[in-house]
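For this view, one protein chain was removed and the others were kept in their places.
Chains here go by letter, A, B, C, D and E, matching the order in which they are written, and residues are numbered from 1 within each.
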Amino acid sequence: MKLKIVIPILRPPSVQNYDEIASRFQKVTSKCTEVGITYLEKGPASIECYYDEALAVPDILNKVNEAKEEGYDAVFIDCFGDPGVRAARELVDIPVVGAGEPAMLLASLLGERFSIVSILKNIQPLIAGNAKVLGVDSKLSSVRYVNIPVLELQDEKRLLVSLQKEMIAAIEKDNAHALILGCTGMTRITDSIRSILISQGYNVPVIDPVAAAIKFLEMLVDLKLSHSKMTYMPIPEKIRYQ
Amino acid sequence: MKLKIVIPILRPPSVQNYDEIASRFQKVTSKCTEVGITYLEKGPASIECYYDEALAVPDILNKVNEAKEEGYDAVFIDCFGDPGVRAARELVDIPVVGAGEPAMLLASLLGERFSIVSILKNIQPLIAGNAKVLGVDSKLSSVRYVNIPVLELQDEKRLLVSLQKEMIAAIEKDNAHALILGCTGMTRITDSIRSILISQGYNVPVIDPVAAAIKFLEMLVDLKLSHSKMTYMPIPEKIRYQ
Amino acid sequence: MKLKIVIPILRPPSVQNYDEIASRFQKVTSKCTEVGITYLEKGPASIECYYDEALAVPDILNKVNEAKEEGYDAVFIDCFGDPGVRAARELVDIPVVGAGEPAMLLASLLGERFSIVSILKNIQPLIAGNAKVLGVDSKLSSVRYVNIPVLELQDEKRLLVSLQKEMIAAIEKDNAHALILGCTGMTRITDSIRSILISQGYNVPVIDPVAAAIKFLEMLVDLKLSHSKMTYMPIPEKIRYQ
Amino acid sequence: MKLKIVIPILRPPSVQNYDEIASRFQKVTSKCTEVGITYLEKGPASIECYYDEALAVPDILNKVNEAKEEGYDAVFIDCFGDPGVRAARELVDIPVVGAGEPAMLLASLLGERFSIVSILKNIQPLIAGNAKVLGVDSKLSSVRYVNIPVLELQDEKRLLVSLQKEMIAAIEKDNAHALILGCTGMTRITDSIRSILISQGYNVPVIDPVAAAIKFLEMLVDLKLSHSKMTYMPIPEKIRYQ
Amino acid sequence: MKLKIVIPILRPPSVQNYDEIASRFQKVTSKCTEVGITYLEKGPASIECYYDEALAVPDILNKVNEAKEEGYDAVFIDCFGDPGVRAARELVDIPVVGAGEPAMLLASLLGERFSIVSILKNIQPLIAGNAKVLGVDSKLSSVRYVNIPVLELQDEKRLLVSLQKEMIAAIEKDNAHALILGCTGMTRITDSIRSILISQGYNVPVIDPVAAAIKFLEMLVDLKLSHSKMTYMPIPEKIRYQ
Partner (left out) sequence: MKLKIVIPILRPPSVQNYDEIASRFQKVTSKCTEVGITYLEKGPASIECYYDEALAVPDILNKVNEAKEEGYDAVFIDCFGDPGVRAARELVDIPVVGAGEPAMLLASLLGERFSIVSILKNIQPLIAGNAKVLGVDSKLSSVRYVNIPVLELQDEKRLLVSLQKEMIAAIEKDNAHALILGCTGMTRITDSIRSILISQGYNVPVIDPVAAAIKFLEMLVDLKLSHSKMTYMPIPEKIRYQ
């Protein structure tokens, strides 16, 4: 299958070719999945609040549309806030997911309750609202945050220290039985944080939302399933200026 | 107070000057409220689905920002789907509402359960999702629709026939005790539909969401209240291309 | 419009004329609202529990009935516990609210979650039950109390010290994003407690429930709306001794 | 044990001595339960809405207080709307129930979902609200009504015809698996309606709320349990005129 | 009435005759209730997790079936986790309860919220799940545990120390207003723990789930009620090897 990954931010100056990016995603795809990468031409440098999300969505939808025209089988919008996911599903028939919904559904399966540890306090209401609309809010113990902006997540040490603190608090104070990394920029440290938690005596599932999302899309394509066109109906024709 | 009304669609060709539009809103404002009107430069001709909403939001946010800079005291985003409302609240400190939330809160006060009658089936999941995030979903009996696109709502007779049918179904089948007109393009027939329902023996509140929203904003300004900056935190600085 | 304010307690000995009381309410009414005040002849000196509420209600209903006969346009029952509100709505067609429901609806609009700080622990289950019946319990973080009886609320300093403590606890421990003063006897210190919270770094909306209720009633009258007679049906005739 | 039954209406002219009334209740009490009966001196001739309930409550509370002083072990307030129950629990330490809560709890045990068939549409919101406060609203399929006022319930034939119709509708349309007679004036036909339903092929539990309430009180006394004084705290002292 | 008590574990070596066991239960039964006791031949020595429950259920169902054939009027499955209760209700028409549901319903009546204190952390998700299926999860503050295995509960002193700690935590931290002993092996210390809590200033109901369950069964038999055969339908015939 051909999977389009829409990274819903402006291309960072540090990213010169997409092969390295693609190879990072290929680590979690099935062997026969072919990956295409795109960034936005218009939008924010990172998504950390409703405002960022709003600015990213129109170009996300352009990219989803392109993916359909290029013959992709599925689209992953690489952000935990699921920006533009619902509009995209109206636009195309192929499956589209963000990083939030698949991880929350998987966590619902794995434990009685789960917590999400995201980046900044700003994003907490958006994530909690998405859990309500998805219908799993009774399973959500808490949305915590490491208090590190997306663009500083590359400081792995700082991230791990803060993640560990918040994840243990989620377990001890909020009774979480499973944990989700609440930002796609965090997922490369999944193995490290799992090891740290286990070394501290906390053997709970830690979900990498990027990997979960990609697996969900592969599953949907395999099962010949896509979102319901009764929920995401075809778009009425009309004049629209972008 | 100065109230900015953002009509979140492209200016219709039929609208030549804004005075007439403004005078329509002045009918429901308090006498001392001064009204400013704006349409979008970019966006859709009407909002009938997630996709339309997504395309409208960036320019809505521009207009909200302008309103703040022009010294307005409050902003009404004139659409029942509440497009961009949450992002706008991050952007400014003055109160911002759409037409959906105030009407749903008012209906929660007036009756045990309420129904919304909107335009097309396409918009139903968006409205139901907004009710969940607002927290009043246990009061919502149903979201029905007249099956008339926004741009055909000017056919008043057709609208009234269909509204009457759906509103009576909401009462009889869904046990609604209060009703909301689920599109801001419908609100000029509020009095007519009330009369029709009463003549049919249905004496239930019918809420005009535009009037409700404007009254809520006047109330908030009077009470020196605005949305919580803990829910709608100030926007982090970063590069954003629009 | 003419607004009747039913203060649902025995007239305190200190209250000699109603003009001063009326002028306090006029501060929050619109200019064209005319205010009438009444106390109860039978009932408790203050409302702090289910029992007080029960004893107050019959005479509240007499006063509501009088208000209707005197030609008032709306009735405010000046207590956060909303005593007699539902029965009153059966009795009359003009809008009737207490101080609880409007404040809770407004708080639902302004923040993701809200807390109420009331007087005594005794009243907590009554308020929590009202939130359930209103349908906003999923937005209610907590009902806290200052542990000061109504009749001692005039000690402003003690009230502010305790309010500050409980409001900060509501924010820090219960994750409240908006706050409600949970007793109508507290509302004169609204500005003071707002200032104190801001000076401590907590910029959250603090809702004066009296002002909110009065604004809701003015709004309902302006919008020609009242409670649904399907929820609050006309009262069957029968013998009733009071 | 000594059980006081407060019939929360004015004594009907037809009731001349209480022995016959008492003997009706003794049919469901345990042998060693001694029954005392009282009617109200002030209040309505029947309870069919919020207003009736409000007028009945103060004298109900007098009667509950008397019962405590007379040495009763428990009090049954003989109305499905549970009038005054919460206030009464603040007033006394002995168990107090109405006819609504025990029946709803029992129905929650017996079937996946249950419906209540009460008297008039007027009482429906009151009962639905009580189910929310009790916390069993997710088990409540519907509140239906026979459309017969309390004072006409003696027409047994009419009652049975209407009950049968509504109970079968509750099963067939609302998916109820258990049924509650939603008025204490209906309970003498419990056996008849059970037979009728069985003869129509509907073998579902039909709960007599009076019998259920009395059994709950006997159980509470046997188990040395009563309502929590954390929920129903002792009443603060103050001036109260009745 | 004849009540069969199925103790859903292997007979402990210390139990030589059933008269002593029976006499313990007779303390809470009504005088005219005759008690029969049985243990399992196959199953676990105690029930502390889903796995134990699963192994106990088939022989529980044999014992329930025997009880029906022996002419018993009701069956109590003596475990707080309600093992096999739903299957048993399909198998027989006489009432069957475990120790969990009656206690949770009674607690729902007595206080605004309740907590359960059980044995081990292992059993917490099972109990919380049962509360959801019963429909009272909105009343459940927390499930705590004393961290003592069933087979060590005979150390009364250790049990009381730990119970006291967890029950006070339930009140102070989880806002519980009523408490349930969450294991049938704890119930002999009901009076002691009540005294201890009162001596510490905590006057809240503490429910013995065994006594509650037996009273519920006596009530059901008295009221000629049993579980709905629409929820627990007759079992289809087929080959089954045990």
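The criterion applied here is as follows: a residue touches a chain if its C-beta (ideal position, glycine included) is under 8 Å from a C-beta of that chain, and two chains touch if they have at least 3 such contacts.
Owing to the predicted nature of the structure, the values given are computational and were not obtained by experimental measurement.
*Asks:* Among A:E20, A:E70, A:E152 or A:D222, single out the residue that touches the unshown chain.
*Replies:* Missing-chain contact among the listed residues: A:D222.
*Asks:* From the list A:D59, A:E101 or A:E166, which touches the chain that is not on show?
*Replies:* Touches the omitted chain: A:E101.
*Asks:* Looking at E:M1, E:A22 or E:A87, which makes contact with the chain not pictured?
*Replies:* Of all options in E:M1, E:A22 or E:A87, contact with the hidden chain holds for E:A87.
*Asks:* What chain E residues would touch the chain not displayed?
*Replies:* Touch set of chain E with respect to the missing chain: 10, 41-46, 48-55, 57-58, 61, 84, 86-87, 89-91, 120-122, 125-126, 129, 132-133, 149, 151, 231-233, 235-236, 238-242.
*Asks:* Could you please point out the chain A residues that touch the chain left off the display?
*Replies:* Counting only chain A, the missing chain is touched by 28, 30, 97, 101-102, 105-106, 108-112, 134-136, 138-139, 171, 177-178, 203-205, 207-208, 211-212, 215-216, 219, 222-223, 225-231.
Keep in mind that, in the parts below, only the chains that are shown with their structure count from here on.
*Asks:* Let me have the rounded angstrom distance from the C-alpha centre of chain A over to the C-alpha centre of chain E, please.
*Replies:* Distance between chain centres, rounded to whole Å: 44 Å.
*Asks:* Using the touch definition from the top, which residues of chain E touch two or more other chains?
*Replies:* Touching at least two other chains: 112.
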